[in-house]
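Only a single protein chain was left out; the remaining protein chains are all shown in position.
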Amino acid sequence: MKVRLEKAFPMPASADAAWALLQVIAGVASCMPGAKITEQVDATHYKGTVALKVGPASLSFRGEIEVKSLDASTRTLHLFAKGTDTTGSSAASMDLTARVDAQDANSCSLAGDSEVSMSGKAASFGARLMGPVSEQVLGQFAANFAARLKQAPPQAGAAAPAPGAAAPAPEAKPLNALALAWAVIKGWLRALFTGKRA
Amino acid sequence: MATAKKVSFKLNGKPVEVTVEPRELLIHSLRERLAHTGPHIGCETSHCGACTVDLNEMSVKACTVLTVQCEGAEITTIEGLEQGGALHALQQAFHEEHGLQCGYCTPGMITRAYRLLKENPNPSEQDIRSGISGNLCRCTGYQNIVKAVQSAAKKLAAAG
Amino acid sequence: MSQTAELKEREDKLQGMGTSLLRKEDAKFIRGQGSYIDDIKLPGMLFGAVVRSPYAHARIKGIDKAKALACPGVVAVLTADDLKPVNLHWMPTLGGDVQAVLADKKVCFQYQEVAMVLASDRYAAYDGAALVEVDYEELPAIVDPKKSMAPDAPIIREDIQDKKEVGHGPRTHPNHIFTWEAGDKAAADAAFKTAEITVREEMLNPRVHPCPLETCGCVASFDKPTGYLTVYMTSQAPHLVRTVLAMLSGIAESKIRVIGGDIGGGFGNKVPVYPGYVVAIVASIVTGVPIKWIESRIDNISTTGFARDYHGVGELAADKDGRIKGLRFSALADHGAFNSHVSATKFPAGLFSICTGSYAIPNAYARVDAVYTNKAPGGVAYRCSLRVTEAIYLIERMMDVLALKLGLDKAEIRRRNFVRSDQFPYTTSLGWTLDSGAYHPALEKVLKAVGYEGLRKEQAAKRADPKSPTLMGIGISTFTEIVGAGPTKVCDILGVGLFDSCEIRIHPTGGVIARLGTMSQGQGHATTYAQIIATELGLPAADIVVEEGDTDKSPYGAGTWGSRSTPVSGAATAMAARKIKDKAKKIAAHLLEVSEGDLEWEIDRFKVKGNPSQAKTMKEICMVAHTGNLPAGMEQGLNAVTYYDPPNLTFPFGAYLCVVDVDKFTGEVKVRRFYALDDCGTRINPMVIEGQIHGGLTEAFAVAMGQQIPFDENGNHLGNSLMDYFLPTAVETPKWETDHTVTLCPHHPLGAKGVAESPHVGGIPCFSNAVIDAFAHLGVTHMDMPHSAWRVWQQCNTLGVNKR
Partner (left out) sequence: MIPAGFDYHAPRSVADAVKLLGELGPEAKLLAGGHSLLPMMKLRFAEPGHLVDLGRIAELRGISEAGKEIRIGAMTTEHELLRSKLLAEKVPLLVEGAGWIADPQVRYKGTIGGDISHGDPANDQPALMLALEASFVLTGPKGERVVKADGYFLGLYSTQLAEDEILTQIRIPLPAPGSGWSYQKLKRKTGDFATAATAVMLQMKGKSVASVAIALTNAGPTVLKARDAEAYLKGKAIDDASLNEAARLAMKICQPTPDQRGDAEYKVAMCGEMTRRALQAAHARAKG
């Protein structure tokens, strides 16, 4: 069960600031609702968990993240994540390309193109919810990313943290912060609704 | 292991008591602890109705009720419909109208029809068909089941 | 009391053949006292829960049992490695292939069995199963059979990668199972070249599932001291299972006992030997305690024997009057990841060659290519008579396609091509000998009953009125079935012939026990077999007990599927009874001091011809048979066993007509009327037959109108629970009108044929023809099933008939 989402989100910071944050994988992960990096294996491989809550239902995945490419010239991050859920009955993978497009001194746009693929029980049962849930996850990611940029805009060109040291990022609350975030991202969704459904 | 609870209720007129985890489903308590294997399991998504029992004068799917919810309840299963050696009119009618083949849906079907006739002693064919729409049957195509419920309704009306 | 009244009373007392005797089986079922497999509890019994793959195609890198073993109540976790020492991680299938019992380094379909957790109770087993951690490496999956044979297609079955054959002829690709052909291709091609009219249509029989209300399961109990293995199992063929278990376990077949118990519906889903059974058996052997394994509904729909998934192509060649000259039918069959459905060795494509149906077609050619995909194994199931549903669907739909092309009435095209009553026995161009039939009178009787002309007039009026909110469709299906496998010279499974058996024992006071090799799943065998014996031996059916399903008690037989019980075991019952009757006649002659030739049989006694007061009832003879007062050299007792090898299969037929009203704006199809005439030769219990027709038509309705097992491109199931898999309730199910004619089977001792699969086989094309007929005036030649509201609306939308 594949869901393809292409979306651009306006960001209240310069392209360089956004790009700097985008390179801190642990930081990026912490913007993903319920996601946490548990270990950095090497420069491009991480281990982590994602706790996904949709109403009463919850799915927690553990797996690996591989940074396929970090292209400063186009400010593009390409990463691939995959894992199985703790009951072993569902599995998921996400292929995400995120690009920062400059606009002016203090605003830019974060363009996300992601393909989420689900297998097992979650695909058999959750198929009809995957579209809306994926949109909300991506929407909340953008909201957290924007909030992070506003708090402490990282200096342009800051080096990525040394491997092995998982950056102490505040752990994002599980997705069930949905109710709260919903009001925030609803606007985005309406305005930018260009999601394509598989 | 969440704390086990003592639960007592009436099963086909007899008081019973079981000690169960809160997560234990009524269908499993009936079949595994109380040797009432009349109600059956046919799915795990609350659709098929093979597990239907009568709980406090309601037709319920015993696979979607927790035993801990049944404290003090009055439960009737297919095993409780024959009284004093005499079959219930529905049991007799299902036999006479060939309202069963493999028998797997029959306990739930008869127990549901029992409550349906209590609430509507003179149902139309459409009342019966929607009344048993929570009970799936794969063998009979329902036509003889409907005839059986109609026949039982007449028997019960005649018996007054 | 007049002579005939007295005879009638004696006959009524027997409740023999032809009476609608109320069923013996009902007494326990209406009290909730059936004994189904999940009702069985043995001391010390453990529960098995299966760990299944979320992926449709993946390598297994490792299995971590630690967390599961630490779970309270869990006793053991079995994986393929645990089965290797007893060489049971692979097993033979009924289709001549091998199948993984627990996935060995690789999973080939979603929900495939990877491990079994054994625990003290059902809850702990389920908890344990959720804690087994399996490390997978996903591989690309093949879901569309059309891609299986692509040169770069991923190889599904690496275990047989270089095997040139899997039991059914040469393979041309690692994902190829077999190619089967029948008929004369050259003659058929020639007919098409010279024909005035040819039609061609691609038709899909989507993957569906029998979905009996009881799922599959077993209780396996190995007794270490004696080495005896007893398995209570949801099996429609206990003896065949016993033979397969002996083959794969090495335990002497005499020490294996398979007990079918009461079965909650089968419809072919409970014929194969499933991995769950074998793992439970191995677990019982390893642990020495009974093991219960019961699958969930999602497991049942996702992993056990599905049906169809046949991508068919139908071609007919005819002259301009609609007389068919040639037929070419082919199909691409998706068998899933293992070739495991039941199939007679000589018939890998089952009885698909019956696809000439009820029609005299001079030149025919049929071909089936079977391939592997990353989906669960199966294909032959669901009241199908071994691919007969797929064959009859093609011919009955193609008749409508041809009629439309010629502008001929859909009843008339059938009249012109029927095998005429005077042509029987008629040998079809694909090699079957239809031994009996009366197609024209059956069709005429149905057309008259429904007022066919009036219906066509009403349809014409509706088609002329653009304001009509509905489209009216009339569907006809005049099918011929082929059931009752069957003659050992052509029918065997894993080498075992498909004869069947009946053993009858009579007690001194006239009570009878009969044991048979078939296995009822609700078809009323205990009642109908008793009625045969009652009529044959003049003993009341009430005193006749019938037992099936316990391989320690019943003589060898191939079980119940393919509507074979009455054709094969019903015949065996009659023959066994007649052996007893012959002996009884000798005893009567001895008692009445006459020669056998002077005696004649009348309902329940032997009478001396011309001297009716001189008679001996069968009941009296039963007692004498247990005394010394017997003819010289005769031993005591009245027992017989017959193993019956039928000379041919049987050919029941029918004429069905269905009227539907299609809501243009929602696509919903309302069945206004369904009239079903069936001919299955002698009717043993009319009530039971009508019940089977109702059940079969309801399945046909469900298949045609809503059932399918869809997959996404990763091989994920998208409809494997009762949330999406369409099982109609009493509200959706139409009302059925049934009718019959009787055309005796010439070779069956009772003149009887099988019947229970006819309504499913004949019903599906009837519904499809009705729905598609509703659009015939708009140039629509075919619409694939299922005819769900959504898909029918799409047709309405494309044609623009639902513009406001």
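By written order: A, B and C. Residues from 1 in each chain.
Heads up, the rule we're going with is that a residue touches a chain if its C-beta (ideal position, glycine included) is under 8 Å from a C-beta of that chain, and two chains touch if they have at least 3 such contacts.
Source: prediction; values computed, not measured.
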Left-out chain, listing which of the shown chains it touches: A, B, C
For a quick check of understanding: of C:16, C:322 or C:706, which residue touches the chain that isn't displayed? C:706
Touch assignment to the omitted chain, from C:123, C:382 or C:775, lands on C:123
Sort through B:8, B:64 or B:83 and give me the one touching the missing partner chain. B:64
Chain A residues touching the omitted chain (full complex): 54-59, 87, 89, 121-122, 125-129, 131-133, 136, 176, 178-179, 182-183, 186, 197
Residues of chain B touching the missing chain are 1-3, 5, 21-23, 25, 41, 44-47, 49, 52, 58-61, 63-66, 68-69, 112, 116, 130-134
Name every residue on chain C in touch with the hidden partner chain. 122-123, 126-127, 130, 296, 665-668, 706, 710, 718-719, 723-724, 726-729, 731-732, 788-790, 793-794, 797, 804
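Keep in mind that, in the parts below, only the chains that are shown with their structure count from here on.
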Of all the other chains, whose mean CA position lies farthest from chain B? A
Best-connected chain pair, where connection means C-beta pairs in contact: B-C
Report the inter-chain centroid distance for chain A and chain B in whole angstrom, where each centroid is the mean of the CA atoms. 50
So, in whole Å, the Cα centroid of chain B is separated from that of chain C by 30
Whole-Å gap between the CA centroids of chain A and chain C: 51
In chain C, what residues contact two or more other chains? 298, 721, 723
The residues of chain C that touch chain B in their complex are 22-23, 25-34, 36, 38-39, 41, 72, 121-123, 211-215, 262-265, 267, 294, 296-298, 521-524, 687-688, 690-691, 694-695, 697-699, 721-723, 727, 729-731, 733, 735-736
Considering the complex alone, what residue numbers of chain A touch chain C? 1-2, 82, 84, 86-91, 93, 117-121, 123-125, 127
For a test of understanding, state which residues of chain C touch chain A in their complex under the given definition. 51-56, 110, 130, 132-134, 136, 138, 298, 712-714, 716-718, 720-721, 723
